[in-house]
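I'd like to ask some things about the structure below.
Every protein chain of the complex appears in place save one, which is left out.
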Amino acid sequence: MSHQPCAVVGVGQTHHKTRRWDVSLGGLVREAASRALEDAQMDWSDIDAVVLGKAPDLFEGVMKPELYLTDALGAHGKPMFRVHTAGSVGATTGIVAAHHVETGRHKRVLAVAYQKQSEGNAQFALGSGRGGSLGAGGAFAPYMRSYIARSGSPLDIGPMVAVKDRLNALKNPYAHLKLADISLEKVKESQMMWEPVRYLESCPSSDGACAVVLTDEEGGKAAAADGRPPAWILGTAVRSEPSTFPGRDPVTPQGAFDCADDLYKQAGITNPREQLDCAELYVPFSWYEPMWLEAHRIAEKGAGWKMVESGETALDGDFPVNMSGGVLSSNPIGASGLLRLAEAALQVRGMAGEHQIDGAKVALGQAYGAAAQYFSMWVVANSLDPFGR
Amino acid sequence: MASSDDIAIIGWAVSPMERRTAKTEQQMLFEVVSDAVDHAGITRADVDFTVAGSCDYVAGQAFSFVQNIDAVGAWPPKRDSHVEMDGAWALYETWIRLLAGDIDVALATGSGRSSTADPALIYPMEMDPFYLAPLGADALSFSALQARALLDAGKVTERQMAEIALRSRTSAKDNPHTQVSGEFDLDEALATDYVRAPLRKHDLPPITDGAACVVIARADKAREICQNPVWIKGFAHYSELHNPGMRDLLTSPSTTLAAKAAGLDEAPVDFAELQVAFSHEEVILREALGLEDDTPVNRSGGPLAANPVMASGLVRIAESARQIREGQGRRGVAHATSGPCLQQNLVCVLEGDER
Partner (left out) sequence: MTAPAAGTVEMTIRFPYKRSLGPVIGAFMTGLASQQILGIRNGAEVMCPPLEWDPRTGKELQHDDLVEVGPAGTVVSWTWVPKPSAQHPLDRPFALALIKLDGADTSLTHAVDAGSLDAMSTGMRVAPRWKAERQGHITDIEAFVPGEEPQGLDDVLPDEPVAMMPYNAEIPYTLPIAVNTLRNAAALREHRLIGLRCPVCSRTYAGDRAFCPIDTTALTAEHEVELPQTGTLTNYTIITPVQYPGQTETEPFARCMILVDDSDLVLGYQPVIDLPVDQVRVGVRVQLVWGDTDIDGWQPTGDPDVDDPDLVNRIY
């Protein structure tokens, strides 16, 4: 059995907020899942299998939540699967779901990822309740310092990314942060959190969920014929690497290159900068945008920041990044990876509304996790063969 | 006749099963992975994809699986994933991935140290957070409720439950990878107090620290590496709604669905390894799988002899592969379960080569 085509025919997400206290846990995931089903013109009964992903259960204090959420996600009498690969989990969820379709096991698979962080406390969960926690930003701040030093990047680049993503978020009805008065000055004046990263250069803590409906070639073509263009998956890749060994480079990790190379080969991409129209990259702290552009070979080494500075990665630029506002604007940790994949799919389906890139045909969605050591990525396109191979 | 779609188990390892290990989870995994790749006749470098099954709450730490990749071997960077489920589901993910046909060898691990905390305090956390967890309603209590329902319906007697436990633990004497084995007097056992009526001590699994690793390969590669591959003929899992108060506790429909999808009914099996943590569950599972009355179940002893939570299901698959390799049968079925009262069930049908 080889690889069969897989199409994204439904995307749904919640309104991401600091606290979604208007819904129960089940209500949160169902909000995203029902929107995805509606988008796919399907019912719960049309789904053959469910893949659920989220980051540590300590965030909500519900262990193995796929058990409780089986019936909330219409999975009574169906396979239910739960992945957990730290921050990249949302993307891994989409990829594992895609494999279920690509290998012919199931025809219609629902992928759901979520986090209801407000029920606990993210800092607590990250540090397992111990004092003096680094917090997520503290762990990565040295990586960003290293990037700035080695690339010679001006210090404004991080704040520029922070502004760009929040301005993009104003065009995304689901985004958490709506900072209409965001500016470079505001970002540079905001509280220093994990030097060199300031408060306004950091992601929020959000409650939210994302869901995607995946189907096979027949289903994708039927949706297309029905005027509901699918996003075709051209490739998926995952990599993990150890966090700590002398000589490791966590700024442009080997795993990031290897994952991208594997992905591009599957998708027939030899020049990512030219062949990709846009990207949703997992940027929870501003400096990660230029870092991932380099680590995924979209920019030359040391030149990622130039793409930011020149406006190439802005919504109206030549290589838009994080059109949705990205993780900097909404971060339900377990869902954020799936949101990247989903937003990439929306772009090539022409369904990204106000944050749509005109003519986007091929898009990259990427997520990372833990000490920049887990990578999950996919490339989607509006056809199965956009490069005419 | 194996086709290129077929995937085989080419090696495995099961750790010592202990009441309380002095090892870290990472250490346990390092050893089972080393042993499993040796057993398969390969090295870690030959493995294209790894998936771990483990649980943060069992480990007592958020992101506990992250340090475990050191033990699995993720350099150069590896295709790798993790499920917060028993290793049997980790193996399922590796199997799905190999079906894509572009990579050849994968391994799955399952690990858990149940000794580190009181299960009565941990397992309520996997129940309905509003209606069940706040009552401290845990897996043992729900199993007992299911046992009571079976007794009331006349589907089992307490004596039969004890017989299942006795048979399992007696059989475990021949298995070095168990914790509790040996015969006991049925009448004496039936005279002891209930631990959680109607369950007595002998009806319950031990608390076990342990790990397992299973290595699989695609057909051509399996034949190249392994003289005695154990073919995965069918692999499927299904879930049911969560709340036991809303389900019929006398049956396990998701087990039946999984068995059908795995093609269990295509031919009789020579044995079964079932994740029976509580003795009465064997009655339900036998029926749900449609096993013949004389099909041997849990010759390894099963979870009643060693229950390394998060690896128990994967161990059933490893034990099944071992029995086939050792000529104790040609076709067998392994089962894994998760959640209260057999909420989620996985079935894996294995076959050795024709002789």
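As written, the chains take the letters A and B, and residue 1 is the first residue of each chain.
Please note the rule applied: a residue touches a chain if its C-beta (ideal position, glycine included) is under 8 Å from a C-beta of that chain, and two chains touch if they have at least 3 such contacts.
Since the structure is predicted, the reported quantities are computational estimates derived from the model, not experimental observations.
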item: Residue touching the undisplayed chain, where the options are B:Gly41, B:Pro176, B:Gly245 or B:Pro268; value: B:Gly245
item: Chain not shown: contacting residue from A:Asp71, A:Glu102, A:Asp165 or A:Glu201; value: A:Asp71
item: Given B:Asp5, B:Asp46 or B:Asp70, the one touching the chain that is not displayed; value: B:Asp70
item: Of B:Ala8, B:Val32 or B:Ala137, the one touching the omitted chain in the full complex; value: B:Ala137
item: Missing-chain contacts mapped onto chain B; value: 20-24, 26-27, 30, 34, 44, 57, 60, 69-75, 113, 115-118, 120-122, 124-125, 129-138, 141, 144-149, 152, 193-199, 241-246, 249
item: Residues of chain A (touch criterion as defined above) contacting the omitted chain; value: 19-27, 30, 34, 44-45, 58, 60-61, 71-77, 118-121, 123-125, 127-135, 138-139, 141-143, 145-146, 149-150, 191-197, 242-251
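To be clear about the criterion, only the chains that are shown with their structure count from here on.
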item: Centroid distance [mean C-alpha coordinates] between chain B and chain A, Å; value: 33
item: Parts of chain B lying in touch with chain A, wherever the complex brings them together; value: 4-5, 50, 55-57, 60-63, 65-66, 69-70, 74-85, 89, 92-93, 96-97, 99-102, 122-123, 125-130, 133, 236-242, 253-254, 257, 338-340, 343-344
item: Parts of chain A lying in touch with chain B, wherever the complex brings them together; value: 1-3, 24-25, 56-71, 75-86, 92, 96, 99-100, 102-105, 125-126, 128, 237-243, 245, 253-255, 258-259, 262, 370-371, 373-375
